[in-house]
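The structure that follows is given in the form of structure tokens.
The complex appears here without one of its protein chains, the remainder shown in place.
Letters A and B mark the chains in the order given here, with residues in each chain numbered from 1 onward.
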Amino acid sequence: MPTPMRRRELLAGTALCLVGSLVPAEARVVAGALPWQPSAGEPPTQVRPGPWQFFTPEEGAAVEAIVDRLIPPDPQTPGGKDAGCAIFIDRQLAGAYGDSRALYMRPPFMDGAPNQGHQSPLTPAERYRQGLAALDKYCRGAFAGKPFAQLSNEQKDQVLTGLEKGPIQLDGASAKGLFEQILTNTREGFFADPVYGGNRDMAGWKMVGFPGARYDYRDWIERHNERFPLPPVAISGRPDWVTH
Amino acid sequence: MTRMLPPTDVVIIGLGWTGSILAHELTGAGLKVVAIERGPWRDTATDFPPTYAQDELRYHIRHDLFLRPAQQTMTFRTNTNQTALPIRTWGSFMPPNGVGGGGVHWNAETWRFLPSDFRLRSHLTERYGAKFLPGDMTIQDWGVTYDDLEPYYDKFEYLCGTSGKAGNIKGVKQAGGNPFEGARARDYPTPPQKQPYAPTLFAQAARERGYKPFPQPSGNLSEAYTNPLGVRLGPCTYCGFCEWFGCGNYSKASPQTTILPALVRRANFTARTECEVVRIELDKSGKRAAGVTYVNISGETWTQPAELVLLCAFQLFNVHLLLHSGIGRRYDPQSGEGVIGRNYSYQVTSSVDGYFNDKNFNPFVASGAIGMCIDEFNGDNFDHGSVGFVGGGYMGAVQTNGRPILGTRVPKGTPGWGAEWKKAVKDNYLSSYSFATHGSCYSYRNAFLDLDPTYTDRHGRKLLRITFDFHDNELKMSQYLTERLGEIVQQMGPRSVEQKPRKGPYNIGIYQTTHTCGGAIMGSNPKTSALNRYLQSWDVPNLFVMGATAFPQNAGYNPTGTVGALAFWAADAIVNQYLKNPGALVQS
Partner (left out) sequence: MQRGALLVFLLAIGACSSDAAPGSESRTRDRQDFATIERGRYLATVGDCAACHTDIGGKPYAGGRAVETPFGNLLASNLTPDRETGIGAWSDDDFVSAVQRGISRGGVRLYPAMPYTYYTKMRRSDVLAIRAYLATLEPVHHQVTSNQLPFPLSIRASMAVWNALFFTPGTFKPVAGKPAEWNAGAYLVEGPGHCGACHTAKNFLGADKTSRTLQGGVLQGWYSPNLTGDKRAGLGGWSAEEIVAYLKSGHNDAAAATGPMSEVITDSTSQMTDDDLRAIAAYLKDQPATNAEPARVAANDPAMRAGEAIYVDNCAACHAMSGEGVARLFPALKGGPSTQSADPTSLIRVVLQGARSVATDGAPTGPAMPAFDWKLSDAQVASVLTYIRNSWGNAAAAVSAGDVRSARGSLTSE
């Protein structure tokens, strides 16, 4: 939200007076100079730790367990859970991504050919809600009442493989659809800027050697086959920005 | 209720590349110009500042700068036997929205088409005989030649400050440039970009195989540059957040960085943003445009009368608007008659992935158009006599980004998740590379655009329907190009190579390029084209239609250089011919 302008700050030239009274005030008219306001722009909002905003506690536990198998922890790099992938997904589902408001969601919905793109009426939020409920029902049925989060790692992997490849069908939800959804979002969460709640401490970037939100590599364009030495930086910064 | 506005000399629909070029040329000729843009105003420091532009999730994955399908989309089917379904989320192409249009988030690969591309049917017939072309291929000559357009290619490149190395100056071949390009009057305005590691290795391997590699002509500038309008651009810093993103430091050519600062200062120019044109209004005769009707962000409907209407929106929306305005005869694929929707084409790309040992490519040191390419297999640069297809494309090592959500790759057979996947991603991030081919896409009788019978937009207008698939000709071409590329990559000594030629059917869900073309093509014959050689509508002489809409078929190059040249060419015709004597510039 830009700060209200002081009168003398109209200097750098904003739009001149609207042409007559016929042009509606809502039309964003630009004439005379490039528009500019102080503190303008729409920076991202930092995801804060806290309670789930979309998931129920059970759904959250299931998703944490899933992301930790899709990207398991190892001695060098955290897994999906510690990297914050479940938090990432939770916040995404609670926002514009979750309800598909930017997409064309008018009916009629029909199954198309594989090359006609996604035609499901389900939003990501709905897919998770229905899919996780169906997954929970399946696990409890197949594993003596245990939810996914309480299975052993081998069992979890077995279930995930079954969802991915087809042997496991879910009641009231597409198994493949759920699996692909979670896998896509897990990868996003692992490698997106930490401002969105995942890739905690830039763990994903450190793993591969991606320097993050840097913008100037002029000193590196002709340094061929050399390792880039600087640590990654996120939109919100890195530890070296703080005096110590 | 529609409210009528005071008339203006010119109304421009869409303030992207062509809208900005035409607005600048026509205000320079003293005309009052109103530009109406569907999306918001966009400005570097406000909308893509280097404080938060580096956000792969927001811009590449959540499509923040692009048109929202909820606002406008199309339906798609492979052929007329299929029911077209909506493109509910973008995949294959990314339609733009907002001031600057696609010029904000393009790669800035700035090519010229070949001389033979402009007279394609004549050329191929002369060389290979009329029977050589498939019967359902509807390629045409453009009605303009490369030589007609050369001064306007130059004008666009000097507007942008394009960085490159000429290959042919006034007929004299230049070492280090593209030996196949058409002759040009002078070199590029700025030198080629410095190259990262992989493109230099690629170039070396290409030379070893007898090819002549050259730096891709780039609108990511190699040095600071002031263009003829007095607008200044900075040097590209290889940030790797180029295509899909706005440039944060004024170093990618766009309407914002080349034209708008000078254009908005003109007293005879006004832009109205967040106003969606829903119809071009015709007078009672149906042969003259009276202006446009648009809906603003509050939902109010206004009509802007004008003497001259310039349709400068993105290709798909130009055709959509023509169909909804009742301009020109709609194409019927059964009879082959009609022109609006005819000759829709696309681009045929493919890739070759290489996995290397002991190589650090620093993939994040990148820009949208940086790279080394060869053109031996483009157009008709090689003998097609026995290869079984026509067309071709450039190929090379184009290093656009190392963004990790989408830019990691693992060798074939690696599981899609788990510990093995994780390790493969880590091990291969710095030392694997995707090389690319960028092939032509010719036109066919059954590849076309019309209106969908079922799905509508928020105004209740029927969506545009795309009927398209790759034909055997293009798939054979892609296979061939990919194999040639694979040979060069093999020459680089990788541990393993994976060739990924384009396969059918055309998949609307997978990103390829945003180079959709045609639908209201230019030509010499009003029966088979919608526009004459000056991009003037045959049906409505005070309407001109810009963009790749005019391409009778697509060549093996990114289209924007040619789009820019045609815009300047048309502007010249409007200012120096049409204004002096309004009416049809070409007798039909």
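The rule is short, and it goes like this: a residue touches a chain if its C-beta (ideal position, glycine included) is under 8 Å from a C-beta of that chain, and two chains touch if they have at least 3 such contacts.
All of these numbers come straight from a predicted model, not from anything done at the bench.
Contact with the chain that does not appear here is found for just one residue of B:T8, B:T44, B:Q140 or B:T467, B:T44. For subunit A, the residues touching the chain absent from view are 3-4, 6-8, 10-13, 16-17, 33-34, 36, 38-41, 43, 213-216, 218-219, 230, 233, 235-238, 240-244. Listed here are the subunit B residues that touch the chain not shown: 43-46, 49-52, 224, 226, 229-235, 237, 239, 248-250, 261-262, 265.
The working rule: only the chains that are shown with their structure count from here on.
One simple way to say how far apart two chains are is to compare their mean CA positions; for subunit A and subunit B this gives 29 Å. Here subunit A touches subunit B in the complex through residues 19-20, 22-24, 26-37, 40-44, 69-72, 74, 77, 96-97, 101-106, 108, 110, 112-119, 157, 160, 164, 183, 186-188, 191-193, 195-196, 204-205, 207-218, 220-222, 224-228, 235, going by the rule given at the top. Residues 3, 5-6, 40-41, 43, 45-47, 49-58, 61-63, 68-70, 73, 76-78, 82-83, 85-89, 91, 193-197, 200, 235, 237-241, 248-249, 260-261, 264-265, 267, 269-275, 296-298, 300, 302, 359-360, 362, 364-365, 402-405, 408, 416-419, 421-423, 425-426, 429-430, 454-456, 505-509 of subunit B touch subunit A in their complex.
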